[in-house]
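Excluded from the complex is one protein chain; the other protein chains are retained at their positions.
Think of it as A, B and C in the order they're written, each chain with its own count starting at 1.
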Amino acid sequence: MELIARVDGRERLVTLKALENDHFEITIDGRMHLVDCRERVANLYSLLIGEDSYEVRVGDSDARGRIETQLYEEGYLLEITDPMKAILEASGRKNASGEASVEAVMPGKVLRIAVAEGDRVEEGQPILVLVAMKMENEIEAPKSGTVKSIHVGVNDSVETGALLITIA
Amino acid sequence: MELIARVDGRERLVTLKALENDHFEITIDGRMHLVDCRERVANLYSLLIGEDSYEVRVGDSDARGRIETQLYEEGYLLEITDPMKAILEASGRKNASGEASVEAVMPGKVLRIAVAEGDRVEEGQPILVLVAMKMENEIEAPKSGTVKSIHVGVNDSVETGALLITIA
Amino acid sequence: MFKKVLIANRGEIAIRVIRCLRELEIESVAVYSDADRDALHVRWANQAVRLPGNTAVETYLQSEKILEAAKRCGAEAIHPGYGFLSEQAGFARRCREEGIAFIGPNPEAIEQMGDKTTARDVMKKAGVPVVPGFQSMDATLAEAKDASAQMGYPVMLKAAAGGGGKGMRMVERAEQFESAFQQARSEAAGAFGDDRVYIEKYLMRPRHIEVQIVSDKHGNHIHLGERECSIQRRHQKVVEEAPSPAVSDDKRAELGAIALMAARAVNYDSVGTVEFLMDQTGACYFLEMNTRLQVEHPVTEWITGLDLVRMQLEIAAGDPLRLDQKDVVIRGHAIECRIYAEDPYHKFRPSPGLITYLGTPTGPGVRDDSGVYQGYEVPIYYDPMISKLSTWGADRNQAIGRMIRALGEYKIGGIAHNIDFHRHLMHHPAFVSADLDTSFIDRYPELTAAAATNGLEHVAVIAASIKHFRERMRQSLATQTSQADTSAWKQSGRLGQGGRSWN
Partner (left out) sequence: MFKKVLIANRGEIAIRVIRCLRELEIESVAVYSDADRDALHVRWANQAVRLPGNTAVETYLQSEKILEAAKRCGAEAIHPGYGFLSEQAGFARRCREEGIAFIGPNPEAIEQMGDKTTARDVMKKAGVPVVPGFQSMDATLAEAKDASAQMGYPVMLKAAAGGGGKGMRMVERAEQFESAFQQARSEAAGAFGDDRVYIEKYLMRPRHIEVQIVSDKHGNHIHLGERECSIQRRHQKVVEEAPSPAVSDDKRAELGAIALMAARAVNYDSVGTVEFLMDQTGACYFLEMNTRLQVEHPVTEWITGLDLVRMQLEIAAGDPLRLDQKDVVIRGHAIECRIYAEDPYHKFRPSPGLITYLGTPTGPGVRDDSGVYQGYEVPIYYDPMISKLSTWGADRNQAIGRMIRALGEYKIGGIAHNIDFHRHLMHHPAFVSADLDTSFIDRYPELTAAAATNGLEHVAVIAASIKHFRERMRQSLATQTSQADTSAWKQSGRLGQGGRSWN
């Protein structure tokens, strides 16, 4: 199985070959590792890479195919893609409208809206403030573009998933 | 649902009626309890009996239909039987030979055999010593009766489930 | 001692109180909102009384409903925890009227300390140094400017009526004063309908130092030394330690004496905290007093060996303090990291949701005060703090070493959390050398950047690749199985590729 792993913006080419008894031969950018991966508890791996030992908790892949891994020393968020699958999906995506919908990630109250329809916004720019869990939470633009429509008003209460702003 | 619960040799007659939303009406020996039983984690119950609160870990029923319950204050081992089912099973049991097979509960080495074929034994009487986990473990007669046959010898190594002694 | 106590709170602090009650064989009564039916404090209390609704206003702030529950259940006392009703003098007074012991100070002490200006006045009268400040009222610009010149620039302008940073601005030089003052006034008027501006000396990179005091109902007052809580985000503490690396034995005695002056000034009679800001010269100024148990009380418990919740109970029951100031002995060093369900790499955005995995650390010198469990869903209505991890060491370095070890053992799945943030902080040279102030997190932006630093990327890549592979295998097996005419129930046991779900 050939995979691409993205970590902190870098891409690694991975080849995975499953052997018997939970053993794997995994090559990362040409370097081969012999791995013994035990999973007594679902999603809690005991990895022996050669004789190096790690306990790694892995999360289930999220909607974007990202997998969270937690080592003793550090946490990493990785995106694993299947090159063949990725090519297929990318061509599919081009047919979509290219719009991004900003939705409420938690229920809350709209405190402030920092943009107006027609404004040009940059990816990561704060566009709205939602009060939830006793705190003000800045919502950022998921992509650069133009604010196409604003679906809520200041002081509106919104539920999770409510459409807030569309950026085209 | 009508049930019989056995605790420490006592029998309790239980009537269980499932209501909506994890609520139950449970009558024990004529005394009714309204119970809210939440199970966010399998086998870890949050019980509200009226306003009395308990967290109880329950085990899966074992081969003999016994359920282990662990409260903050105490552990209990209960045997729950369905009266109808119990009657059916009891009649079935009578057809069996009435023999009891003593099997090794763990792998080990036979250190001592305290009985001979033909001996009369009482339930609970030590009949054999098995060495396992650095310790000597006395095996007791599961029922009163006569030692019909001894299937192992001193110093034999046995696996879990190995037949040791038959009592008729 | 009481036989039954109601806890008017939730989360880790309710668990902390329940644990203490269990240890003393006192019955506990929890109250809970609908969103909290599955919360740990409901499970662990002996009784649980429902407060219909979800928001704090509908539930944990319903003082009359809570009093009624206490009376009905036969609770002789109420522990308010922190937050919610803990600093409401009116609630303490209502408890007194109903003949229920309020586990906290008398309502008059809460009242005097609750109002910032009154507290400052009380402190000033008691001879306690306060951050130099000037209340403009209807003062003229000239008077305000004079006052600023007197306390020395830079100064800070704050809306007297408000909080949360609104109308706040720093003035560095006298030339800037006039325009800043006018702007602050108009902003304050806009935000609060009240244009009064309060002028305060601006302290450069101050440390947050607080002294734990304990007073009984018989006029005995002791202090348990200080805590340093300079590491803050969003004006909330994230890491606390005791003792403060910036406080010498002499300074401790001095601050302790000042804190006890404050306690005596208001006839204080419970555990409480006197907060100070320490400037770069080591000078300390009174900031405010918290008339309740603090979140960060475990670090003081670690170094003194005292149980502050138990002391609260004993004091409320009328017992005199069991110890004198000279019996208070500080041993070693303790650090607390607050574990939040939040994303430190996206402005500490809260992250409620289902905790799918929870592995908590223990072993020598480690304590975890948690309010959650694996399988629990962190609700959206309340504070996102899920636990407080604290460690003790014979010295600060050992406490840090143990914290790093304990953070490594801590594993949380399903929600964003700040474990990596804490780990990076504990390794940070400025933290290790105790060069702390309240702007620490802003000063070191690398702390809030998600980049990993340990060079173990290949391990993460291997783990994630295997995870991806196993998910794929499971999917294809599932497809095959649903097509086959077999009992899926028997199959399911074999599908985990070795990984099973244990309960």
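Everything below uses one rule, namely that a contact is a pair of C-beta atoms (placed from the backbone, for glycine too) under 8 Å apart; a residue touches a chain by one contact, two chains touch by 3 or more.
The shown structure was predicted, so the numbers you read here are calculated from the model rather than taken from an experiment.
Colleague: Could you list which residues of chain C touch the chain missing from the display?
Modeller: 15-16, 19-20, 22-25, 298, 301, 305-307, 329, 331-332, 354-357, 359-360, 362-370, 373-375, 394, 398, 401-402, 404-405, 408, 413-414, 478, 481-482, 486-489, 491-492, 499-503
Colleague: Considering the whole complex, not just the chains shown, which residues of chain B touch the missing one?
Modeller: These residues of chain B touch the chain that is not shown: 1, 3, 5, 7-8, 12, 14, 16, 18, 22, 24, 26, 28, 31, 33, 35, 37-45, 47, 49, 54, 56-61, 67-78, 80, 82, 105-108, 132-135, 137-138, 140.
Colleague: On chain A, where is the contact patch with the chain that was removed from view?
Modeller: With respect to the unshown chain, the touching residues of chain A are 38, 40-44, 46, 48, 51-53, 55, 72.
Methods note: only the chains that are shown with their structure count from here on.
Colleague: Cα centroid separation between chain A and chain C, in whole Å?
Modeller: Distance between chain centres: 30 Å.
Colleague: If I count partner chains per residue in chain C, which residues reach a count of at least 2?
Modeller: Counting only residues that touch two or more other chains, chain C contributes 501.
Colleague: Going through chain A residue by residue, note those that touch at least 2 other chains and give them in order.
Modeller: None at all.
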